[in-house]
Structure formats: structure tokens, C-alpha cells
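What follows is a structure written as C-alpha cells; I'll ask about it next.
Excluded from the complex is one protein chain; the other protein chains are retained at their positions.
Chains: A, B and C, in written order; residue numbering restarts at 1 for each.
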Amino acid sequence: MRSKFKQLGLGLALAAFAGVGQLALAAGKPDPLPIEEIGRIESLPASYPEDWVLVDEAAFFSMYGGKVIIMDIGEKEHPKRMKGTMSKAMLGSFTQSPKRGEYYIIESFHERGSRGKKFDVLVIYNKQTLEVQKEIMWPTDRLQSLPEKFSMAVSKDERFLYVANFNPAASFSVVDLETREIVDTIGTPGCVLTYPTGKRSVTSICSNGGLLTTVLDKNGKLKSRKRIKPFFDTDNTPIFERPVIVDGKAYFPSFKGLMHVVDLSGSVAKYRGSWDMLSDEQKAGNWRPGGLGLAGRDDKGHYYVIMHPDGAEGTQTHGGPEVWVYDLKKKKRIRTIAAPRWAVSIGVTRGKTPKLIVTNGEMNLDIFDATSGEFIQTVSDFGNITPLLIHKSY
Amino acid sequence: MRSKFKQLGLGLALAAFAGVGQLALAAGKPDPLPIEEIGRIESLPASYPEDWVLVDEAAFFSMYGGKVIIMDIGEKEHPKRMKGTMSKAMLGSFTQSPKRGEYYIIESFHERGSRGKKFDVLVIYNKQTLEVQKEIMWPTDRLQSLPEKFSMAVSKDERFLYVANFNPAASFSVVDLETREIVDTIGTPGCVLTYPTGKRSVTSICSNGGLLTTVLDKNGKLKSRKRIKPFFDTDNTPIFERPVIVDGKAYFPSFKGLMHVVDLSGSVAKYRGSWDMLSDEQKAGNWRPGGLGLAGRDDKGHYYVIMHPDGAEGTQTHGGPEVWVYDLKKKKRIRTIAAPRWAVSIGVTRGKTPKLIVTNGEMNLDIFDATSGEFIQTVSDFGNITPLLIHKSY
Amino acid sequence: MKFLDRLFEKSARNVAQRSSRRGLLKGLGAVLVGGASVPLLPVARAAAPAAPEHPVEEGDPASCDYWRYCAVDGFLCQCCGGTYNSCPPGTEMSTITWVGTCRNPVDGRNYVISYNDCCGVGQCGTCLCQRDERDRPLYRSDKSNDINWCLGSKSYVYNCSTAIVVGLAFDQ
Partner (left out) sequence: MKFLDRLFEKSARNVAQRSSRRGLLKGLGAVLVGGASVPLLPVARAAAPAAPEHPVEEGDPASCDYWRYCAVDGFLCQCCGGTYNSCPPGTEMSTITWVGTCRNPVDGRNYVISYNDCCGVGQCGTCLCQRDERDRPLYRSDKSNDINWCLGSKSYVYNCSTAIVVGLAFDQ
């Protein structure tokens, strides 16, 4: 049926065009606009400009429609900001391999929307065409939660992808990015998430306040496990599970502003102690870190974190009115950036003139010069409902 | 794995409860709150109150998440308004059988969100439990468009369900609601939609400005076809494809306010002429009908339609600032109801004290007393993004 | 400041915060199982009617500051066609979940509240309530409301959250 219509349409379109030359001639006007090509699709550069970011739109009000939106947050003209989109259904997770030029999304579906068999799929995208390169049907339940940067990670050499599972037994699966096959699924009893460690290890954070490092062999299979003893109390001195990694060290602030340092540069994680993020005065005001994607870093290795005053039990997830910037070597705050429309999550772009991106209380993006703290613009109206994580581009 | 956790949880919950009696005794306080049942699900009455309506939420910004929301629009307290929800993916269509106490939704899916094989499913719901009774995989492409009341219909005796298809060849399928099987799929060349006609006929509206009635036999299979000659010019004097049916007659206003009447009470549709909805003065002001679900009726048979001044080519879909009410027998406007926040679609509840529901310009629902025109309340914040059709309940 | 509340100007819901930190449930494993506990229920039901003084609570179960919601993060089923302890029609109640410990202001006791999600259909989309008191990150999954707890139900699609009394806290 369809091909029949195509033939009909083609014939008629040709007939329509046949009249063009005559009309132009008769009127003495410039030639009419040419008939244009149909089917053109845009593509993206192999290396994205520094101001481009990938926004994890969790779509909390309609989770079927989650997506990753590629945005130029430095662009002043709204229509030029959005560069492309990938689907990310039911709180899907996103990560990327800069070297391979690939994006990884693991997402979930039921056969019929909210009904029928549920299954998870890992999808590999080409970053220039945003075309699906491969879909890998998942053998278990991936970890499905509010967006977490470390529910997926790539190994240092970008050979392996680690994906957290939770059903509610916790494990992670290892995907060989060369062969695009799952090579192992490894249990992490009582521990979750996949912090990339050393060359081929994965560290997870545990219900006892310690860590678990899973060491892989060169093929990505389980080689050994090592538990790191508890360094915090999950009830009374909890830490955020969302570290920022700088020079091989992972920085985990506690709810109350004690910064724990974990060395992930070797084959097994090592706890490196803690330091206080707050002065006595700040403590008196109950200043605390908090938010969802609450922290980030720039290429200088400076640490950015959302802070709020009057902290109390329950405020840890609610964001704050300021972003504080720390020199991690000096263990010292070096500046503060006011977030007048509130901050729930943040991101920092790469390069010498980094921008700070703040998901504000209205779920729009406020853009600041990360060095001067100067407000640049608000980016909104790009299909954003709950843009809860901001990823750097490469 | 899961059953193991269940056992653990059960044991611990029992242990927790064991302490209750002792504590109460010791404190001399009233007994503590009892442990509550887990797993209770609400259900709805067999016959809904008159003020309940079914809102077709098209979810134009995230079509995967379309739904039908059952709302008590007379209720003053927000938390008591929403009664239940059914999914309706990718511009799904909705209709109902009052006698059978069933709802019908035909919706579309890809195997993986926006990728993989696409398929359509007809879903039969029980109106009290909102549980799926049966899913029928669809043999062709249903008509997928902005919400249309007559893309589905039930026969007068509620034995058969008619569902419009479009791929882009137009047809409809007949479902036997007794056996819940498809009995026939019947082509309607150049004609679309399913206006129920007589006992077992279906009338469609055609690209030549005429109609086509398909007569079915007692088993729901094609018996004969009859074309009704054109009564309007689809280019120059177009009509809305959204009739309101009163006493077996379908009322189709033209874009410019000429009301065409089609008798659907017999086995074949009959054109019954037209009458002018507008006075000369109203015509001078270019008052015209317009909107999406632009018209409705009450149990007295009065006709409600959204009107706008300064009509022009293109304004026909944009809604208007007033609802006009007509006595169809007298062919006369009997009152006007101002819609101060604009009207895009309307619905009218059943019963002796009908309410007029207006989907306003902010995509909230403004509720009016349909008889007095008095504004009652605005209903918002119920997951509404694009609530484009309002269905009566039974 | 709860970020999701600020999403839609449409929402007029004013979500007050309550501090309800006394009474900490200890000793549970990684996951508390809320559902399918049929053998448990007769015990509870038998105890309650025989009590000389009726157990009491007060407050508005459609309001985010209702006492049971101290650790909630989601849409309140009370506004979605369900109630504070039952699911809307056409959904199912999750069998595994997270718990909080909330203080009933009437009797001063701390109760273990199971926040069983209702699953299926799609997100309810109203009465969003984010309290998060004693909510913990994913590494304490028994207390983490960031996880999609429809995990394990027939439908993994989150609709709304209930708040069900499942016991008294141990360390009161």
C-alpha cells in the first residue's frame, strides 16, 4: 500500500515542479527556490566544544520519557542550544567513553509500557551520529534509582564498562567494549555502585560504612575481592555516595561536612583519612553540603559543592543557596558562588574557562563563570522537567 | 533471592511487633497503633457519580506517558479529586461501554521505547478495578492522531467496538465485545473515523466532502457499503470532524458556523441539511467555532461549542473565549458562558445539574455550572500537561 | 527547601518540614520486606480491637507534614486515588520497600513506617512530598528512597507512595 502512495506522490511532485521554469520566465522574477533534499540528518563533531554538556533529564513526572539532552550552555540564542537527544527510559543511567567516542545508556522497559515482562537494555551510541550501535539485553536487574553518576563507569583504559545491578541483591556486570559482550556479573554483597579503581578494579560502598574493591583480571573477570574497613557510621555520620575523583582520589563529603578521602589509584581502594570542610563559625550556622548531583570539579582539580545553612536531618537532599569551591590540596575553601535561584545539582565544564552549571529550584539551568562566579545566563525551555545530573562533554 | 529477603523481613517485623504490648503497658498510654494490612488496593463504584469525568491526557510533551485520569471535578478538596488512572501510550484512544462497565484503550508501543518493532494493542479495562481484562494485539496500524472521540465507538447495543485504522490506507476493525475477538477489518477508502450508526452500521467522513456508511451483519462482518454524496467542500467550506450526537442526529459545524445535520439513526447515514449558527452581526465579527474537543452536549440535548471572534484561516484549532449553548430543535443560541482563561476543549457532565468542563489556555480545567454559567472552580495539578479531551462518566 | 516541590508553579502545596528523629530502627538487614506478610496481620488485628483505649493519630494524610511521611520522597497516594495506606485502583503495592521511623505526636511513640510504593500505570504527578528524614544513600538500601522500590513488583513503574505502620521502633 505504501509504495503505491509513494509512486503517486512522486508523479505529482514532478508535475508540480514542471511548472516552475515557465512561471519564472513569465514573471521576470528571480528563479524560484529550488526543490530541497528530503531526508537530511544532522551530525555532531567528534570532539565537542567545551561549553557543551549532557543533561540527564530524569523525567520524574513521566519516567518513560527520560532522556539525555546535549546542550551548548554557552550559546546565547535559545534555538541554537540543543544539539541532540538520546532516550533514557525509566530512570536510565548514562556514561561515556571519550576515547571510543561512545555513549552508554542502560534503560528499562516493560513489553507494554507499564505492563508485561520487564527487561533492561544496555545501548551503545555513536557520539557523532547519536545512532544506536548495539543493544545488549541485560541478564539481571540494573540498579534503578534517581540518577547516579557511578551506577556506571568505564575502566581507566576505556576497555571495560561497569554497570551496577540491584534486585535487591547487589552486583555489577562487566562489558568488554571491544567485543561488546558481557564478560562477568560479580556479586557485591551489601555494597553498591561502581567507582573505577586503578587499572581494572571496581570499588563499591557498603552498608557497614566500609568499601569493597573487586579486582578484575585482564579479561574483565573476577580475580579477587578486598573489603576496606568501615570509616563512617551509616546511621549517625553518613556520607554522600557521590564522590568527585581528582588525581586518583575520591572525595566523599559527609552530611555534616567532613571530607573523607579514598585513594582509588591502586588496584585496591585505600582510606586516606578526612578533613573538616567547615570553620567553627560555619558549623555554628549548620552549613552543610547537600543536593542531588551535589558536587563537581574543574580541570584545575578544584572541587565544587552545593552548601546550605541551617542543616538538619532530612535537608541533605534538598540543595542549597551557595556553591563553595575548595582547593583540595590546601583543604581550603577558595571562593563561594551564590546561586540565587537555588541549586539542586551542579556540573562544571572542562577547559581553561570552565562554566558552572546549576540545576536551580525551578529545574532550569543557571550558568556561571566558574572562575569569577559571574552569572552568565539561565538556560530553560529545552524539554527540561527534572534535569537532575549534568555531565561534562568530551 | 527475593523469597529469602521476604522471610527475613517477616521475622524482623514480627520481632518488632512483639515489643508493642509491653511498651504500652509500661507507659500507661493508650495501646499503640495496630500494624496495618499491606497490599490494599482501592476500587471504584459500578456507577460513577455524575461529577466524575475521564480526562484524556495526551501528554504531548512525552507521549509515552499518555493517560486517562478519572477525576471528580465537583470535589472542592484537591486530594480527593483524582480517582484513578489508566495508561494510554503514544496518543492512545479511549472509549467506554456503560452497560458492560468496561473501558477500551488502543495504544502503541515500540519494543524498546522509540526503537524496535512497533505494535498496537487494544486493552479492555474493568471500570471498577481499572484492571486489564484482556489485551488484543492489533493486526494493523490504528489511527494515531491528536485525541479524537470517534476514532473508536461502541455499537448501540454495546455488542461491538469499532476502531479506526490508518496506515495511510483507512479502515476500521470490529471487535466482538462478547468473545473479545476481532471479527473483521473493513477498508474505508478515502474516509476516516467511526461514527456509530443505526444498530450495526459505521459512518466515516470522506476526503470528497461526503460520507461512507459501512453496514455490518449481525456478526459484525461487512454486509454492504453506501456512499453519501458530498455536502461540503473540504478546501473551501470545511467542517469539523467532531460531531455531537443528539437523538440519533450528528451535528457537524463548519469552520465558519454553518451547522450540518446528519441522521445516524437508520442503517445508513442521511444528510439532513444545514442551518446557520450565526446572526449577521456575529458574522460581521467573524465569530466562529473552534478548538480541539470543541463541542459537547447535556442530557437535555443542548449543544455546547467553543466560539471565537476574529476568525481567520488557521484559527479553527485555537479555541476561544466563550462557550455558546444552542437549543438544537429551535436552532437557536440560548446562552453564552464566558471562559475567561480561554477554552481549547470542553466536556459536559450528565444528569440534571450538568457541569461544563473547559480545558483552559494553561491546560487546567475550569469548571462551570452548565445551566447558570457560574464559575465553580479551577481543577489543576493532577498530572495534567495537555488534557485535550473530556469524557463523561457513567 | 525541597527541590521537586518547586518544579511547577501550578503546585500550591506548601510542604512543611518536621523533625522526627527520635526512635531509630536498628538491626534490620539490607531490606525490610513490607508485603505479603499475611501471617503477621492476624496478630496485629487481634491486638487492636481488644485494647481498652483506642489507638489514635491526627493530622491530614494529604499533607506532606503528616506524621507518617517523615522519610517519604514521592507522590502521596492519598491524592492519587489511594489513601495513606492503600493503592489507587489498577496499581499493585510493592512487596519490598524502605522504612522510616516517625513519631506519632498523639501518643509520642516512634513507629516503623513502611513506604510501600504503588506500582503500575505511570507517575501520579501530584502531592509530591520530599521529607527525607533519616533517609540514607543507596548503600543503606533499607533506608533509601532514591531506589525505585517497584523493583520486584509485576510493574516496575512507580505511581505513588503509601506510609504504613508496620511496628513500633525498638529503641524507644
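As a convention for this text, a residue touches a chain if its C-beta (ideal position, glycine included) is under 8 Å from a C-beta of that chain, and two chains touch if they have at least 3 such contacts.
Here the structure is a predicted model, which means the values were calculated and not measured.
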- Among the displayed chains, the hidden one touches A, B
- Message: Can you say which of B:183, B:258, B:363 or B:376 touches the chain missing from this structure?
- Response: B:363
- Given A:73, A:130 or A:153, the correct residue touching the omitted chain is A:130
- Query: Which of these, B:36, B:72, B:102 or B:148, touches the one chain of the complex that we don't see?
  - Reply: B:148
- Note on the structure: Omitted-chain footprint on chain B covers residues 60-64, 90-91, 108, 110, 113-115, 118, 141, 143-146, 148, 166-168, 170, 190-193, 205-207, 234-235, 238-242, 291-292, 308, 312-320, 342, 344, 359, 361-363, 385-386
- Message: What does the interface between chain A and the hidden chain look like in terms of residue numbers?
- Response: 2, 5-6, 8-10, 12-14, 16-17, 19-21, 23-24, 29-44, 65, 67, 70, 77-80, 82-87, 125, 128-131, 364, 380-383
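The rule is simple: only the chains that are shown with their structure count from here on.
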- Once you count every C-beta pair in contact for both, which comes out on top, B-C or A-C? B-C
- Task: Sort the other chains by how far their Cα centres are from that of chain A and give me the top one.
- Result: B
- Message: Counting only Cα atoms for the centres, state how far chain A is from chain B in Å.
- Response: 39
- Chain centre separation in whole Å, for chain C relative to chain B (CA means): 34
- Message: Could you pull out the residues of chain A that touch at least 2 other chains?
- Response: 61-64, 113-115, 167-168
- Provide the list of chain C residues touching at least two other chains, using ranges where the numbers run on. 30-31, 96, 121-123, 125, 152
